[in-house]
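Missing here: one protein chain of the complex. Every other protein chain is in place.
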Amino acid sequence: MPGKIANATLVESGKLSYGWARTRMSIIERIAKGKRKPLEGFRVGFCLHVTKETSVLVMAAKELGAEVALCSANPLSVQDDIAAFLHGEGVAVYAWRNETQAEYKKCIRDVIAFKPDIVTDDGGDLHYAAHGAKARGIMGGTEETTSGVRRLSALEKSKKLRYPVIAVNNARTKYLFDNRYGTGQSTLDGILRATGMFLAGSRVVVCGYGWVGKGVAAMAHGMGAAVTVTEVDPIKALEAKMDGFAVAPLEKAAEQGDVFITCTGQTGVIRKEHFAKMKDGAILANTGHFDVEIDASFLYRNGRSVEVKPNVECFKFGGKKLYLLSKGRVVNLVAAEGHPPEVMALSFANQLASILHVAKNHASMEKKVHPVPESIDDAVARLALVAMSVEIDKPTAKQKKYQRG
Amino acid sequence: MPGKIANATLVESGKLSYGWARTRMSIIERIAKGKRKPLEGFRVGFCLHVTKETSVLVMAAKELGAEVALCSANPLSVQDDIAAFLHGEGVAVYAWRNETQAEYKKCIRDVIAFKPDIVTDDGGDLHYAAHGAKARGIMGGTEETTSGVRRLSALEKSKKLRYPVIAVNNARTKYLFDNRYGTGQSTLDGILRATGMFLAGSRVVVCGYGWVGKGVAAMAHGMGAAVTVTEVDPIKALEAKMDGFAVAPLEKAAEQGDVFITCTGQTGVIRKEHFAKMKDGAILANTGHFDVEIDASFLYRNGRSVEVKPNVECFKFGGKKLYLLSKGRVVNLVAAEGHPPEVMALSFANQLASILHVAKNHASMEKKVHPVPESIDDAVARLALVAMSVEIDKPTAKQKKYQRG
Amino acid sequence: MPGKIANATLVESGKLSYGWARTRMSIIERIAKGKRKPLEGFRVGFCLHVTKETSVLVMAAKELGAEVALCSANPLSVQDDIAAFLHGEGVAVYAWRNETQAEYKKCIRDVIAFKPDIVTDDGGDLHYAAHGAKARGIMGGTEETTSGVRRLSALEKSKKLRYPVIAVNNARTKYLFDNRYGTGQSTLDGILRATGMFLAGSRVVVCGYGWVGKGVAAMAHGMGAAVTVTEVDPIKALEAKMDGFAVAPLEKAAEQGDVFITCTGQTGVIRKEHFAKMKDGAILANTGHFDVEIDASFLYRNGRSVEVKPNVECFKFGGKKLYLLSKGRVVNLVAAEGHPPEVMALSFANQLASILHVAKNHASMEKKVHPVPESIDDAVARLALVAMSVEIDKPTAKQKKYQRG
Partner (left out) sequence: MPGKIANATLVESGKLSYGWARTRMSIIERIAKGKRKPLEGFRVGFCLHVTKETSVLVMAAKELGAEVALCSANPLSVQDDIAAFLHGEGVAVYAWRNETQAEYKKCIRDVIAFKPDIVTDDGGDLHYAAHGAKARGIMGGTEETTSGVRRLSALEKSKKLRYPVIAVNNARTKYLFDNRYGTGQSTLDGILRATGMFLAGSRVVVCGYGWVGKGVAAMAHGMGAAVTVTEVDPIKALEAKMDGFAVAPLEKAAEQGDVFITCTGQTGVIRKEHFAKMKDGAILANTGHFDVEIDASFLYRNGRSVEVKPNVECFKFGGKKLYLLSKGRVVNLVAAEGHPPEVMALSFANQLASILHVAKNHASMEKKVHPVPESIDDAVARLALVAMSVEIDKPTAKQKKYQRG
């Protein structure tokens, strides 16, 4: 098999991880179930984080008949055992942990050189590389992230988009669930793995009350913490208040918090003036995408840090100790394992169904960014319910008529 | 003062109710505060439920300088003491409890005859009457409800809308709060007032997981009940499941429920086949707008009912007793007092600010249905926070720049 | 039938209330079920609050064969329709609403004159009267309340107790449930009926974190309120904190609360200095047994009060308005209906089973205050589970052995 990986002897470990994830992601299998190789004759190029969850998606595409190549959407996040397993299963894998930037780009080019019919990307780099190569032979693609969609929409706007792309990010079965519940759980999981701190009786300050903040606040409270929410948007602040949480400006909340969790998507949220007011022993964690929400650079500039536990650095500042987790990087990925597989299953089910949709309908699809068809979104939700053994009602004929008015 | 009311001697009682509501609705006063009679010279015609909450809005308009007339948006719901109080304060009130249909229409015509510059309606009947009278002299209006907005949009579509209208219903500070929290609380309040039933340890079946269902489910659980949600929409069903509730088809839930609460906006939700499976002693309540969600007519046709307590009727059916609350009509209004004043304050603050907006800007507003300006929505949220003594953060210059990208 | 009631024409109304309560208290019937008149030949004298729940207990005793007399445990709380119903069913009822103190005592003497074999009391007045009459012919009794038990224990100590009494109050199926869940719900119910206030987003201050406070705090939070607990006991304060609530001295909490609920069993909990710090519009409710927890007399001495709604009095104090509910008397009984019947069923099931126990075993019981036999406590719990269709596990032989060590 062509490809380039770090260590082929890791196959068995990768296989176990794949098997575990597959058990937790049965929605994916259910999409494939009963279908007769609808991807036969298609070549699919993937650029995704090379994790156990991704292996489930890639293997499903293969089982549906596709020939498959894979590179990593991030040079640092590759699970080498997963790469080894997939390569062993006949996937053209070009990915290893800690690729250089040049290697990272080369891997993407290798996937393009594989001549995919369909490209599935996380971030847009593969789509950009495809366009650099004039997108020769590419029928269509899918994109996982908001930022990737933004880049593709820019291409569309300037009439340069060369194939139709389905924006998986906007599926309701993705965005309604993975931020609130997935990030909610994994953020607390990351904080507990790093610190072992006691949540019951603590004061958790949640900065930002979007979907992620809502999930984190609800779960922290569910573990026995008192929660204070900080917001800049008055309507979100009002929601937090009516959900029973304390709401305060960060300057006041800073004095009370035992742990601070940023979930804003903003920059410079926790700053010098807030550090100055914090209690001795306060813990700082970020779960937003970028590491700019806590002004970690201020801390690094203003004092020596000591790593007291893995992912926990202690700063002395103003006569007290502050603890920064995972250098202010997204704590659920760095200190825990990111979204649980059951949540990734929702978004990857949309991916797989969208790939099948492109394979079938690419000829009639306009060269633009398409939303996930409602029928797919709906079907993914139904499969998720089936996976949980949940049945629901069907509207009666009379109700359908009533609804139409 | 012109007008027609039931009983002028009820002034004192109405004044007390007004005073109580006003205390709970300080947002309204805050909107008026510091302003110098911006409604002076304007005549405002209101068609609203004549309740203590409405009296706060109407009095605020008066204090801002308006001359005011009022009729009822429903012939059955008038609080006669409120009508007496407002009339005593110089409002041209045309409203009394249990108007006939002809009287109801006459009252609306009386308000039109008052020659309002601005009309504020709940349901669209006043707007329709205004258009019947060619909307002479009317500068603009506001509308409280979805169904009123639907009627006005139809007028707009057929180019017959004669003045600009602001659709208060669509303000985020209205729809995000009054269904979930307001109806959530008042529904349980209605059930407790009617039955005194014990929620802890009971199984509450919530039909529908829209905003109302979400509120009812969360609060019923918060009182110690176990909750089963029924849905026809798989995505909402998935949300209910991930919020920790049991989800089942009604046919199965019917066997387990101690109390059933319909919140669907649909028709024929709880039917014969469900009654047949219920436990002895099951309680049936509807909190949807119309009384069609529980098939009460089936129960009435198939057995004698006995009123065992006010708002609680017992039906013998299939060897067991079922209890229907408030004849299947909206239980939070019939058995309790509807939305708490603090919640009505949010929607009436939008009303008042929209009236002020129309008074100031009507000349430049197109003759169509307008959303509540974002600045009003935002301001209402800020005032609600002030009323609760809640402060929030402001974005920094750097953050504003970051957000723009 | 001998007896004295207010109004015999209220029979039908009483019968409906009885029927409703009976449906909600099926545990009582389950205790009687399958038994063959074990109380035949016994005369039982009851001194209880004459409510719909009591009628279920009294009727059950009758159906088990007893001859029954009843007077009221409180001269003010008699439901006259229930008295009429029971009298119509052949119970010697001596009770009407608003008895004078002399009438109250006469009614108790009438029940003693009925020559009961067994006496069931709520407070100890009937037991005292029985002892005054030398307890001639009385085989044994039961007592519902803590204070009654205290009086009886004093008798026992001084060797004056003339018959065995079972202290129902100490059954786990009573005290674990009726304070936490029963008072929890009915307290909020009372506050909502009186005020209609909006709990979501409000700050509820709960004074005291015993069983009642725990129930009130959990449910208030479950309705969307933020809760602050005040305590004098550091261990209870620590529990409140670890349950996720804010904990503060009342002096600080006074500034923040929208509603204050006393559940301490103490005197003078909310005082002048606290009133002085409260927000305009604060609401004061007591759910402790006696009306001494809020210093209402201070309020009455220091200003004119106006009743703005039933059970809501407004006081002007220090330039702001404070609202006192039900004159500081127990809000769940005055403004709502007290414990739900499902909760009373637990305590009355212990009563009924204890009466049966006394009837069977009085000869061998010592003349002292006995706890409810564990087998009864256990059986009541099992019946409550059956009433809720809940099955549980049985320990295996191996587990029984393991437990013995």
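Labels for the chains are A, B and C, by order of writing; each one numbers its residues from 1.
We adopt the following convention: a residue touches a chain if its C-beta (ideal position, glycine included) is under 8 Å from a C-beta of that chain, and two chains touch if they have at least 3 such contacts.
Remember, it's a predicted structure, so these values are computed and weren't measured experimentally.
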**Prompt:** Which visible chains touch the chain that is not shown?
**Reply:** A, B, C
**Message:** I'm checking contacts with the chain that's been left out. Which of B:A246, B:M365 or B:V386 qualifies?
**Reply:** B:A246
**Request:** Give the residue, chosen from C:F42, C:F177 or C:F348, that touches the chain omitted from the document.
**Result:** C:F177
**Asked** Looking at the whole complex, which of A:M1, A:L16 or A:A276 touches the chain that is not displayed?
**Response** A:L16
**Request:** With the full complex in mind, choose from A:M219, A:M242, A:V331 or A:A381 the residue touching the hidden chain.
**Result:** A:M219
**Message:** On chain B, where is the contact patch with the chain that was removed from view?
**Reply:** 200-201, 221, 224-226, 238, 241-246
**Item:** Contacts of chain C with the absent chain, listed as residue ranges
**Value:** 172-173, 176-177, 180-181, 230-232, 234-235, 237-239, 241-242, 247-252, 266-269, 377-378, 381-382, 384-385, 388, 390-396, 398-399, 402-403
**Message:** List every residue of chain A that touches the chain not included in the displayed model.
**Reply:** 16-17, 19-20, 23-24, 181-182, 184-185, 188-189, 192-193, 196-201, 218-219, 221-224, 256, 279-281, 306-309, 312, 314, 321, 336-337, 340-343, 388-389
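Simple rule for what comes next: only the chains that are shown with their structure count from here on.
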**Asked** Rounded to the nearest 5 degrees, what is the angle of the rotation relating the C-alpha atoms of chain A to those of chain B?
**Response** 180
**Whole-Å separation of chain centres (CA-atom averages), chain A against chain B** = 39
**Prompt:** Taking each residue of chain A in turn, which ones touch at least two of the other chains?
**Reply:** 238, 241-242
